[in-house]
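Dumping the structure here so I can ask a few things about it.
With one protein chain held back, the other chains of the complex are shown just where they sit.
Let's turn to chain A:
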Amino acid sequence: MTAISLRGARLSYGDRVLWDGLDLDVEPGEFLAVLGPNGSGKTSLMRVLLGLQPLSSGTVTVAGGNQAIGYIPQQRALDQSMTLRGRDLVGLGLDGYRWGLGLRHRRERRIRVDAAIASVGATRYADEPIGLLSGGEQQRLRVAQALVGDPAVMLCDEPLLSLDLANQRVVSELIDKRRREANTAVLFVTHELNPVLPLVDRVLYLVGGRFRVGTPDEVMNSRTLSELYRTPVEVVRVRDQILVVGAGACEEQTHHLATEAAS
């Protein structure tokens, strides 16, 4: 069964068309990277998949619905005095959406939370205030939070942003391990392909209402990107890295689902 399926999907705000005629199937166990400059509709695609943003036309299905989604947001500074431990954050990923106090099955819950924490190697600092942890430690716990709910689909929204190289590798490998072991589909929004390039099966590249889906080799070449950007773009392979020259910087961006949902 397909994990994510978009058919003839169109999203527009007034006259501005973010994308149109988007057909996309993401299979279980597949790693799809979503690339594109700011404002190309990467975050909007994420919001569509989460059910926060209706399509202008077309259909979208996500296997299992919201409760089968493991969502990993980008790392951002948390309040140092926040009354929350890594353990609590992970626990919310398990049953935070359920009504009530959650007093039953506490033993079983603890076992599952402990296992998720151990699987990302975060046991040592899981009981410390989360605001005092490093960005890399917080993102490991974010992965555990997404895994503990046993997701069929992982939606990763720039999860490596503001991490150093070593932590980028750790976090992306944890995500990769999960999809290999549990056949979880991964949709990975990023402005920087290189850190995850070895893991990526296919790329969805969005630019100004146009898009291209294919393997990294099919999409990340001078001809395809020049067509997408409608301006000469040079794609160079240096060792195992892809460098895109002339497309304008894919500058860093920050966004929060909550603030956008409230607007």
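Keep this in mind: contacts are C-beta pairs under 8 Å (C-beta built on N, C-alpha and C of every residue); 3 or more make two chains touch, one makes a residue touch a chain; residues count from 1.
Note that contacts and distances are computed from a predicted model.
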Quiz prompt | Absent chain [UniProt protein name; select from "Cation:proton antiporter", "Helicase", "Sulfite reductase [NADPH] hemoprotein beta-component" or "Peptide/nickel transport system permease protein"] | solution = "Helicase"
Quiz item: Among A:V17, A:L50 or A:I242, which residue is in contact with the omitted chain in the full complex?
Solution: A:L50
Quiz item: Considering the whole complex, which of A:W19, A:Y71, A:F188 or A:Y229 touches the chain not shown?
Solution: A:Y71
Practice problem: Just the residue numbers, please: which parts of chain A touch the chain that's not shown? | Solution: 50-52, 65-67, 69, 71, 73, 81-85, 88-89, 92-93, 95-102, 127-130, 132, 145, 149, 155, 256-259, 261-263
